[in-house]
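Could you have a look at this structure, given as C-alpha cells, before my questions?
For this depiction, one protein chain was excluded, whereas all remaining protein chains were kept in their positions.
Lettered A, B and C in written order, each chain numbered from 1.
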Amino acid sequence: MLEDIKSEITDINVAEASYPERGYHLAIEARKENLLRVIKFFDDKGFYLEDLCCVDYADYLELVYFFNNHTELFRIKTTIKLTPDKPSAPTISNIYTMAHWYEREIHEFFGVYFENHPNLTYLFLHDGIDSYPLRKNRVPVSEDDKRLLSFPIPHEEEDTFSVNLGPQHPSTHGVLRVILKLDGEYILSADPVLGYLHRMHEKMAENRSYAQFLPNPARMDYLASLNFNLAHVAAVERLCAIAVPERAQYVRTITCELNRIASHIFWLGAFLGDLGGLTPFLYGFDDRENILDILEGITGSRLTYCYFRFGGLYNDVDDNFMDATRAFVKRMWKRLPMYEKLVTKNVIFINRVEDVGILERDKVRRFGCSGPVIRGTGMPFDMRKVEPYAAYGDMDFEIPVGENGDILDRYMVRMREIETSLRIISAALEKLPAGPFNAEKVPKKLKPPKGDAYHVVESPRGQLGVYIVSDESDTPYRMRWRVPSYSNLMTFPHLAQGTLIADAIAILGSLDLIIPEIDR
Amino acid sequence: MKTLSEFYPVFIFLIVAIVFTLAPLLIATLIAPGTRGNKTLNTYECGVDPFGGAWIRYSAVYYIYALIFIAFDVDVLYLFPLAVSYTRGGNVYEFYSLFVFIAVLALAVIYAWGKGVFTWKRKILS
Amino acid sequence: MGKRSLYLETKDPIIKFALVEKVLDLARANSLWPLGFGLACCAIEMMSTAMARFDIDRFGAGLFRATPRQADLMIVSGTVTKKMAPTLVTLYEQMPSPKWVIAMGNCAISGGPFVFEGQYNVVEGVDLLVPVDVYIPGCPPRPEGLLEGLMKLEEKITGTRRFPVPQAKW
Partner (left out) sequence: MIEQVINIVGMANIRVIIGLTGILTLITVSTLLLTWAERKVAGHMQRRIAAKEVGPFGLLQPIADAIKLIGKELLTPADVEKPLYFLGPILIFVPVLVSFVVIPFDARLQVMDVNVGILVILAFSSLSVLSILISGWGSNNKYSLIGAVRSVAQNIAYEIPLLLSVLAVVFMSNSLSMNDIVEAQKGLWYVFLQPIAFIIFFIACVAETNRTPFDLPEGESELVAGFHTEYSGMRFALFFLAEYTNIVIVSAVATTLFLGGYNGPILPGIVWFFLKTYFLVFVIMWFRWTFPRVRFDQLLNFSWKILMPLSFLNLIATGALLKLL
C-alpha cells in the first residue's frame, strides 16, 4: 500500500508512522493545491473518510483528514496548513458527500472558509456567538461571515409545508431538531439542526488537565459512558506509553460489555416506544436496573461512570461483583427468548421494520457510518476485531452481521450483539487473571511527550475515536472526539427522503442516536 | 308508523349532551387562574416558531379511497332491506340477487386493486 | 441573559373560595402530569423513575404528556444551552396556568460541570429563564431524589407533607 501511494503522488512528503505509538500508519503532508488530487486517489482506492478536524497551532491552522479502509486496517493522516488570518480551503464534499457536515462544523468553530461548499450555515452554534470559539486567540466573526452563517427561513409553498420535528418531540430521544419538508404524508427533504445540547467538551479539554477531564466523556454519551471513559484513558496511555496490567484489561472488557448490553436494552425500549409499543421499554428496564446495580457496586454511580484511571482502575473488583455478574448472565440467557417472543415474532413489528430504511452496501463507504448501522448492511466492521484493544485480542467471538441493511437487520444485529457480549463476559470472567489492577509508577501530574495520538474504541453506536495533540504541558493542546452518532446521523437525510413520517421516525429510532454525543 | 315526533328522546339527548359538555367548560373558565406570556398564544410546534400556517392545499394521497368508499357505502345500504326480509329456506331467488349484488361490489375492489391504488410507492426525487 | 427576560402576567380566577382552592390544590398535587421534555443524562434518570422499579405513576404523575398544552409540570432534566433557552421559555409559556418547574440536576440548577471561564454556550441555571419551584441536586440525581423532589413540590402546593420525613439519626 505504501509503495503505490509514493509512486502515485510525487510532490508531497509521506512519512511512515508507527501504529502502536501514533494510532495511524501513514502521515501525509499535502498542500492546498494538490489536496483534491490526494483525496481523489484515496477515493479510488476505496478508502472512507473517518474524520476531518482542524487544529489551531499559533502560527498556522492545520486541517487533519483521517482515511481508513473497511476491509483491512490502514489509517492515513493527511494534513494541510492554512494561513491563520483568512483561512480558506477547497471543499471535498463533491467526492465524499458527508464531508460537508464536518466542513460546516470547522467553519463555525474555526472560521475556515470552504470554496464552493453547498451550505455553510450554522449547524451547532447560534447567531449569538460573536467569535470563533475553538480558536486559541479571540477572532471575531466578520460581517460577511455572519450573513453566510445566518439560518435561511424556508419560504412558504402552495401545497407543501415544512414541519419542525423539533427539539422537544417524543421520538427524537433528546433535543435533535429535524426540519421535514412534507408533501401530504411523504417527506421530501429532512435536514437536521443540531447544537441544542452543545456543552463545549472540546473547549473544556483545552483548559483542564488530563485527570480533570476524566468525568466529561461519561457526560458525552451517558448510555455507554464506560466505553467513552475507556477511549479517553486508552488514548492518553497510548500517548504516554503506559503499560496496563492484565487484570485491569480484563475488568475493563467485562465492564464495557456490561455497559454495552445496558445501552442496547435501553435502545430496544426507546425504539419500540417510537413504533408505539410501550411495554418492552419497562421489561427492558428490568434487566437494565440489574446491570446498573452490579456496576454501581464497583463504580459508585448509576449512569455516568468514571471508573478507569490512567494505567488501571479506580478500585479492584470484589467477588460479589463476580457472583452478581454470573447470576446476571445466567438470568439474561433466559430473558432473551422472552424478548424474541414479545417483539420479533410480532407481525405488526415485522411489517413496520422490514424493507424500510434500506442502506445499500456500496453507499456505506460514502457515509463512513459504523457500528450496527454498517454491520446491518452485511459488512463485518467491528473495532473490537479490527483494532483489538483492552482484552479483546484474546477473546474469540464472531461479529453478528445483517444482509440487506434495513431496520430489521439493524435490530437483529443489536440483539445478537447482546448475546455476543454475554459470551465475552462469561469467557472473560473465567480467564480473569489475579495480579495488580494498577500500573506502578504513573506520575500524578501527567506530562505526555510532544506529538499526537489517535485511539479507536467500539462504542455500542459505532467507531469512537479520540485524537489528542499534546505539547508537553499537562493539559491537552487539542482533543478531538470522532463520535459514531454524528456519522450515523448523516445517513438519515438520505434514508428518510421520500418515505412516510412513520417510517422516518422508525429510521431515526433505528440509528440509535445520542444527542449530547453528536453535539459534544 | 312512528312519526318524526316519536324520536323526541333522541333530540332531548342531543340537547342534554350539549349542555353536559358546556357546563364543565363554563366552570373551568370561572375557577381557573390564567397566565399570559408573549409566546403563550402561538401555535405549538415542538418549542420553535412554525414556518407558516397549517392551512394549505394538503395533498391527501388517499382521496381515491374516498371515491371507492362513496360508491360502497350507498350500495351496502341497499342490502339492509334484503337482510331484513331474508326468508329461511324459501325461494333461492333471494340468494342469487344477494350473490350478484356482492359480486358487483367485489368488482370495484378488484378493479382498484389492479389499478395499484393500494400500493404506496416511495417518492424518490432527484 | 442576566435578569429574567420572561414576561408573565398572571391573573386570579374569577371565583375564588378558600374551600374550592384547597380542594383544587389537593387534586392538582395528586395528579401532576409532567411534560415529556428530557434534555440530557438526567432525562435517563427521569425515565428510570417512570419505569417499573421506582414507578412515579404511584403518585399520579405517570402520564408524560408530549404537548405543553396538557402538561402542568415541567421537569428540566439536563443542561440548558443558549440555543435551547428560547425554546424552553416558549414551552414554559405555552403551558396552561397552574404550572410548576422542577430543576433536576446540577446543570439545571447552576450550569453544573460545564461552567468555566470563557464558556460561551451554557445558561448557568434555569431560574434565569423560568421561575423554578423545586431544585434537585445531583449529577444525575438518583430516581429516589426525583421522587423526593415530587414530594417536596406536593408539600409546596398543598402545605402538608404526605410521608414522614426520614429523621437524620446522627
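By our rule, a contact is a pair of C-beta atoms (placed from the backbone, for glycine too) under 8 Å apart; a residue touches a chain by one contact, two chains touch by 3 or more.
Please read all numbers here as calculations on a predicted model, not as lab measurements.
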(Q) Among the chains present in the display, which ones are touched by the chain that isn't there? (A) A, B, C
Q) Which is it among A:Gly23, A:Gly174, A:Gly273 or A:Gly368 that touches the chain not included here? A) A:Gly273
Q) Where does subunit C touch the missing chain, residue by residue? A) 23-24, 26-28, 30-31, 51-53, 55, 57-60, 62, 65-67, 69-70, 72, 94, 96-98, 162
**Q.** Positions on subunit A where the hidden chain makes contact
**A.** 161, 163, 169-171, 182, 185, 272-279, 282-283, 286, 346, 348-349, 351-352, 500-503, 505
**Q.** Where the unshown chain meets subunit B, residue by residue
**A.** 2, 7-10, 12-14, 16-18, 20-22, 24-25, 27-29, 31-35, 40-46, 50, 53-55, 58, 60, 62, 65-66, 68-69, 72-73, 76-77, 79-80, 83-86, 88-90, 92, 94-95, 98-99, 102, 105-106, 109, 112-113, 118, 120
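Here, only the chains that are shown with their structure count from here on.
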(Q) Among all chains, whose Cα centre is located farthest from the one for subunit A? (A) B
Q.
Please tell me the distance, in whole Å, between the geometric centres of subunit A and subunit C computed from their C-alpha atoms.
A. 32
Q. Using mean CA coordinates as chain centres, what's the subunit B-subunit C distance in Å?
A. 41
Q: Averaged over CA atoms, how far is the centre of subunit A from the centre of subunit B? Could you give it in whole Å?
A: 48
Q: For subunit C, write out the residues touching at least two other chains, lowest number first.
A: 87, 91
Q: Return the residues of subunit B touching two or more other chains; collapse runs of consecutive numbers into ranges.
A: 47-48
**Q.** Touching residues (chain side subunit B, partner subunit A) in the complex
**A.** 45-48, 50-52, 54, 56-61, 120, 122-125
Q. Which residues, counting only subunit C, touch subunit B once they are in their complex?
A. 6-16, 20, 24, 67-69, 87-94, 96-99
Q. Within the complex, which stretch of subunit C touches subunit A?
A. 35-41, 43-45, 47-48, 51-53, 66, 78-79, 81-84, 87, 91, 113-114, 116, 118-122, 139-140, 142
